[in-house]
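A single protein chain has been omitted from the complex, and every remaining protein chain is retained in its original position.
When the chains are written out, they are named A and B in that same order, and each has its own residue count from 1.
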Amino acid sequence: MTRYVGRRILAAIPVLLLASLLVFVLVRQFGADPARTRCQQSRDLKCLARTRVQLGLDRPLPVQYVDFMGDFVQGDWGTSERTDQSVAESIGIALGETAQLAFWGVAFSSVVAISVGVYSANKAYSPGDYFFTGLAFAGIAMPTFWFGLICINYLTFHLKELLNTNEVIFFSIPNATGHGAINGFRELALPVLVLSVQLVAGWSRYQRSSMLDELDSDYIRTARSKGLTRRRVVWKHGLRNSLGALVTVIAIDAGALFGGLIVTERVFSRPGMGTLFLNALGNGDSAVLIPWMIVTGVFIIIFNLFADILYGVLDPRVRVA
Amino acid sequence: MKVSGGVRSFFCLVLGLALLGGVWASTTAGASAREQSTPGTLKIAAEQEPSCMDWIGSCAGSSWGIWAAGIETLPQALTVTPAGDYIPSSVLAGEPILEIGSPQKITYNINAAAVWSDNTPITSTDFEYTWKQITTGKDIYDKTGYEDIASIDTTDPKVAVVTFSEPFSGWRDLFGGFSFILPSHLLEGKNRAKIMKDGYSFSGGPWKLEGGKSGWKKTKSITLVPNQNYWGDKPLIGTVIFQFITESASEIQAVKSGQVSSAYPQPQIGALDQLSENPELKYEVSFGSVFEAFWLNAKAFPMDSLAVRKSLIYATDRQAIVDEIVKPSVNEGRVLQSFIVPTFPQYYEPAFSIYGTSANLSKVNELMTADGWKKGSDEIWAKGGRKAEFDVQTTAGNEARELTEQLWQSQLAQAGFKVTIKNPSADVLFGINGPKGRFSAALYAQVGTPDPSLCGIFCSANIPTKKNGFVGNNWTRLTSAAIDTPWTAVDSELDRTARTISVKEGQNALAAEAVSIPLYQKPNIFVWNTAQIGGPLQDNPTLGPFFNLNLWYLK
Partner (left out) sequence: MSSFDEHRQIRESGAAIAGSVGSTALIDEATSELVIVRSQWRSVARRFFHHRVATLALLIFILLALAALGASFISPYDPNPPLTASVLSSARESPSAQHLFGTDKLGRDQLSRILVALGQSLQVGLGVALLSTIIGVTVGSLAGFYRGWIDALLMRFTDLFLVLPALAVLLIAAKNPEPSFFGLFDLPPATSTEGMILLLAALGWMPMARIVRGEYLSLREREFVEAARAAGAGGPRIILRHLLPNSVGPIVVFATLEVGLAILTEATLSFLGAGVQIPAISLGNLIADAEDTVGTDLAYLILFPGLVLFLIVLCANFIGDGLRDALDPRARK
C-alpha cells in the first residue's frame, strides 16, 4: 500500500511541475504585466522601470522561473506580484473559504443524492423515478452562473419583497454583519444550492445505477429467494455495498471543487480560491497563479488517491496496483 | 460479499474526520465573520479592498484604501475640502509659507499639540524621513515633486523648512495628496514596506487600526477604533467597520436594509430608485474629478488629420451619451466641456463649448470636404483611396462603456465614419494597446485636476515610445507646441495668477487640437442612513466621503 501511494505521489510531481511551467510561460507571455498594473495611475514615469526591477521582471524568463520554483519548494511562497501580500496567507484564507463552501456543498449533496438514488433504484421505472431522472438531466444541463443569478434574483430579492421583510432572507454575498449558525445558513444556503445542483444530478444517477447493479446481483437474488424482505435487502445490503462506489466518486468530485468553484464564487462574491484565481489572472500575477495551480492539483491528486484507496478497501476484488 | 467490521469502522472514522474538518472550517470562518456588534459600532460598505497599506509603495495605488484607512490613520500637511481647496490640516499650526524665488522654499509650522499615537510629537524629522523614503526607499509609487526637494531643515522640531532645487508648482500635494507623513521614530532604519503593508498599529490621525495588523481582516473588513492621543477632534464613535461588499447591487441592498449605515457605490441604473424606497436614507450625487473621454491616437490614420479629429467631435452627440448613460443612473448629468473638471471653478474653462453638445453634421461636411474627403457610394468618407474607418477600444465587460461605444458607433455612422468595436480585456488595453499605440480611438477614464496637471497625459514629453520602453501616459501621441507650452508652464509656475492663465490657455489649446473628446464626469453616490448616523456628512471628491469620519455620531 505504501509503495502504491509513494509511486502515485512520485508520478504526480513531474505533472505538477509541467503544469506550473505551462502556467508560468502562458501568463508571462500573454498575461498582464503586474508592474504596469501597479504603476498605472502614477504620474511618475519611472515607477514602471523601478517596479519591474523590484519584482524581478526584468530578468530572463528561465531565471525567473527557476528562482521562483527554488524558493517555492523550500517553503517560501513569496508575495503577490500585484499586492505584495503573502501568497501563502492569501491561499490559506482562500482555501478556508472554499473548503467551507465545498464541505457543506458535498455534505448536503451527498445526503440528497443518496436519498434520491436509493429511492430511484427502489422504485425504478416509476413516475417518481422518471421525475428525478428529469431533474438530474436538468441539473447537468444547468448553466451554473445563470442559475446562481436566478436564485439571487428570486430567493434573495423577490422573496424579500414578497414577505415584506426588512432584510433579505438569503444572502447573495458573504454575510459580514452577523454571526452564528443561522446567519451562516443564510449566507451559505444559495451557494450550496447552486453547487449541489450539479453534484446531486451526477451522484444520484450514479447511486441509482450502482444500486440497481447490486440489487440485480446473484447474492441479492439469493437472499430474496431465501425469504428476506425487500426492505431488509435493499437497505442492509444493496445500499451498503453500492455506497462504496459512490463514496469514491464523491471523493474525486470533492477534490476537484477546490479549483472548480470559480463561477459560483464569482456570482456570490465569495473570496475563495476561484476569486483568487480570477484576480490573479487579471493581474498577470504568476506568483499567485503557480502556487494556485499546484495547490489545486495537489488536492485533486490527494482526493483521487484517497478514492482509489477507499475503493480498494471496500472492494477487495479491485486490485489496488 | 460481506463488508467486514474493520472496514466499517474505518469508514466511520473517515466520515467522522470529514465531519470534524467541516465543522472546523465553518467555525473558523464563522469566527472571523463574527464582528463585535457592540453598541457604538458603525458599519460602512467598502466597494474595494485595498491591495496593501504601504501607501507610498506601488502595491497600493487604490483609492478605497486611502479613503477608508489612509486618511483616517496618517497625517497630511494640507487637506482638500469638498470644494477642492487646499487648506492646512490639524497637523499644521497655520498656512504653510511659500517663498517663490530661487530657490523655492516652503515653511511648515507644525502644530505643537500634534503627536503620534504613542505620544511622540510629530516633528520636522518626520517630514525629512518621508521625503528621504520617497526619494530613496524601496518600491515607491510616485516620486514626482519629492525629487525636486534639495533639503529639509529640521533644526526646529516643530518647523520644517523645505528647500527645492527645482520649482515645483504642485507642492500642495507634497506630504499629502496620495502620500502621508510617516513616523520616523518608528520606521527609521527599518523595512517600511514590510511594517506597513499588511496594516500597522501606529497612527497620526483620529483613528487607528484595531489591533494593528489584525484590524485588516483580509477579504472581510477593516476595523478602526479612535486614536486616544489624537490632538484634534476626537471621534464620537467607538468602532467603525468597513465591510468589503464588492457587488454594487448587494451594497445597495445592504444599505437599504440597514445592514450597513453608509455606502459609496458605483452608480448604476435603478440604484437611486432602490435607495429612495427607504425614507431613512439620504443620498448625495456628486461629480468628482474622474471623467470619461474618447482618446484619439493622432498617429493612426485617419486621426492624424486635425480636420478629421475635429469632425469626429462635431459628429459626436455628447448630450445623447450623457442622457443614455449617466442620467438613467443618477437622474442628472451634463456634458463635460474641458479636461479640467468644473469642481475647480477657479481653473475651469469650458473650452469644448465651441463644439456644442449635440451633433453638428453640417460642420462635419464642411471640415471634411475642405480637407479633401469625399463620401463614397457607401456614405463613408474617403480620401486618396482610403476610407475613414477605424476601431474603438475600451475595457471589455464594462457595460456602461460598451453602451457608450455602441452609441458612438451609431452616431458616427450617420456622419459618414465607419467605427469597429474591438474590446480587449483591461490589462491588454492599459498594458499593451494604450502604451504601444495599438488603437485608433479608446474610451477610458482619466483624472482632471490642475494638480497634478494634465501635462502627464497631453505633453509630448510623455508620449510612450519604443525608445523609452513605452512609458508615458500621453497615449494621444500628438506633439503640439500649442499644448506643450502652457501645460509645461503650469507644472513650474508658482504664481497663482500666472498659473491660472496657463491652465486656461492649455484647455483652449486642447480643444483646438481635438485629440480627445471629453464626455462626462463620473458621478458618485454617497448614501447614508439618517436614522442611524448624524454629522456633517458630505462627499469629498478628492478624499472620499469619509474624510470627516471623526465628526460623525451614532443616533
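The rule is short, and it goes like this: a contact is a pair of C-beta atoms (placed from the backbone, for glycine too) under 8 Å apart; a residue touches a chain by one contact, two chains touch by 3 or more.
Quick caveat: nothing in here was measured; it's all calculated off a predicted structure.
Looking at B:Ala300, B:Ile380, B:Ala413 or B:Ala531, the residue that reaches the missing chain in the full complex is B:Ala413. Checked against the full complex, the candidates A:Val118, A:Leu239, A:Val263 or A:Ala287 give a single residue touching the omitted chain, namely A:Val263.
Across A:Ile152, A:Leu243 or A:Val313, the residue that sits in touch with the chain not pictured is A:Ile152.
Taking the complete complex into account, residues 248-249, 253, 268-270, 274, 320, 324, 328, 396-397, 399, 402-403, 405-407, 409-411, 413-414, 421-425, 428 of subunit B touch the chain not shown. Although one chain is not shown, part of subunit A still touches it, namely residues 11-12, 15-16, 18-19, 23, 26-27, 29-31, 125, 134, 137-138, 140-147, 149-150, 152-153, 156-158, 172, 198, 201-203, 205-206, 208-210, 212-213, 245, 248-249, 252-253, 256, 259-260, 262-263, 266, 277-278, 281, 289, 292-293, 296-297, 300-301, 304, 311, 315, 317-318.
The rule is short, and it goes like this: only the chains that are shown with their structure count from here on.
In whole angstrom, the spacing between the mean C-alpha positions of subunit A and subunit B is 36.
Against subunit A, in their complex, subunit B makes its touches with residues 1, 3, 7, 10-11, 14, 18-19, 21-22, 25-26, 28-30, 33-35, 37, 43, 51-52, 54, 57-59, 61, 138-144, 193, 197-198, 218-221, 243-247, 249-250, 253-254, 257-260, 425-428, 430-431, 435, 447, 452, 456, 462, 468-469, 471-473.
Those residues of subunit A lying in contact with subunit B across their complex are 31-33, 35-51, 54, 82-86, 89-90, 93-94, 96-97, 99-100, 103-104, 107, 156-157, 166-168, 172-181, 183-184, 219, 240-241, 244, 247, 269, 271, 282-284, 310, 313-314.
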